[in-house]
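The complex appears here minus one protein chain, its other protein chains still in place.
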Amino acid sequence: MTWLNGLNIGIIVILIGLYGMLTKTNLIKMIMCLYVMSSGVILFFISLGYVSGGEAAIFENGVKAMVDPLPQAVMLTTLVIGLGITALGLALAIKTYEDNRTLDTRKLKEKEE
Amino acid sequence: MDRTSKVVKTFTRKLFPFILLYGCYLISHGHLTPGGGFQGGVIFGSAIILLGLVEGIRMTEKRFREDMLSLTKNIGMLIFMLFGFTGMILGYAFLSDFLPKGETGTVPSAGLILLLNLTIGFMVGTGIAVIFYRSVRHGSEEE
Partner (left out) sequence: MESTPILIITFPLIAAFLTHLTKYTNIKRGAELVAALGLIIPLALLITTAQTIFTGNILEYNIGGWPVPLGINLVIDGLSFFFCALVIGIGLLILLYSMGIYLYARRYYSLLLIAFSGILGIILTRDIFNMYVFFEILAVASYVLITYKRKPRTVTASFKYLIISESTWVFFLLAIAMLYGLTGTLNMDSIASQIGVIYNSNPQIIHLIIALMMISFGIKCGMFPLHTWIPDAHSQAPTPVSSLLSGLILKVGIYAIIRIFYLLFKPILLQNGAGLLLTYLGAITLIFGACMALVQDELKKLLAYSSINQIGFILVGVGLGSYVGLMGGLFHTINHALIKTALFFCAGIIISQTGFWKVSQLRGVWKRMPGVTLAFSALSLAIIGIPPFNGFFSKLFILRAALMKGHLILMIILVSGVIVTAAYYFRVIGTFFIPWESKQARDFVPNPVGPFEHVSAYIIAAGCLIIGIIPGPILSIIEPAIRSLLS
């Protein structure tokens, strides 16, 4: 099962998130799909740095092969950004519900016109 | 209004300092074990959130006041910049590692990264607690 590595699963997760983003109309489901897409990209990027047979990326004496630490550091930053965006999106969704009493984008569009 | 059971309240009150201690352990051993500034900071913030969920927001805010947490967040950022500029004043580049390095495998061996981790940990922890306070009071988030 050589196709079951992190790269392929990452792309599948991104596509699942994209499908959810396109078809769901609830605001909170849209934010969750955004987070799923972000997780897919993070999985893809970390799997790029995999060296088969490598140890964890912390330097100890007597370690021969190490996985690439750069994707891990870069993806920590991306996770923090995802946290900030999700928190902001949920706060805006709370505010939208208080003003309009609905979380459905079709009803919000009708209210605008 | 007291809906949480006695077991949960007692357990959380006894466990709260240990969660904070675990957060500080993760922050300070970031270069030896998996962990680091952001991860330990989130545990730090979630300890305060746990206390807020169990005790009620008013009691938690009497002990961990929001303006003090906000002040810690802002001063933390300025201290980060100060660490960066200290390197520049001593002649190296911004955010370069100018402290002496110890032997590998012990805590003081990271040089400047340990101090930066501590700063980031406190900033993230207090930031997440402030986000929690504001969103429970139905305000918008200030990030």
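We call the chains A and B, going by the order they appear; numbering starts again at 1 in every chain.
Heads up, the rule we're going with is that a residue touches a chain if its C-beta (ideal position, glycine included) is under 8 Å from a C-beta of that chain, and two chains touch if they have at least 3 such contacts.
These numbers come from a predicted model, not from an experiment.
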Sole residue of B:Leu32, B:Ile49 or B:Met77 that reaches the chain not shown, by the stated touch rule: B:Met77
Interface residues of chain B (partner: the chain not displayed): 70-71, 74-75, 77-78, 81, 84, 88, 92-97, 140-143
Contacts of chain A with the absent chain, listed as residue ranges: 14, 18, 21, 27, 30-31, 33-34, 37-38, 41, 44-45, 48, 70-71, 74, 77-78, 81, 84-85, 88-89, 92-93, 95-96, 99-100, 108, 112
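Just so it is clear, only the chains that are shown with their structure count from here on.
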Separation of mean Cα positions, chain B and chain A [Å, integer]: 24
Complex interface listing, chain A residues touching chain B: 56, 58-61, 76, 79-80, 84, 87-88, 90-92, 94-95, 98
Interface residues, chain B side, partner chain A - complex: 31-34, 36, 38, 104-105, 131, 135, 138, 140-141, 143
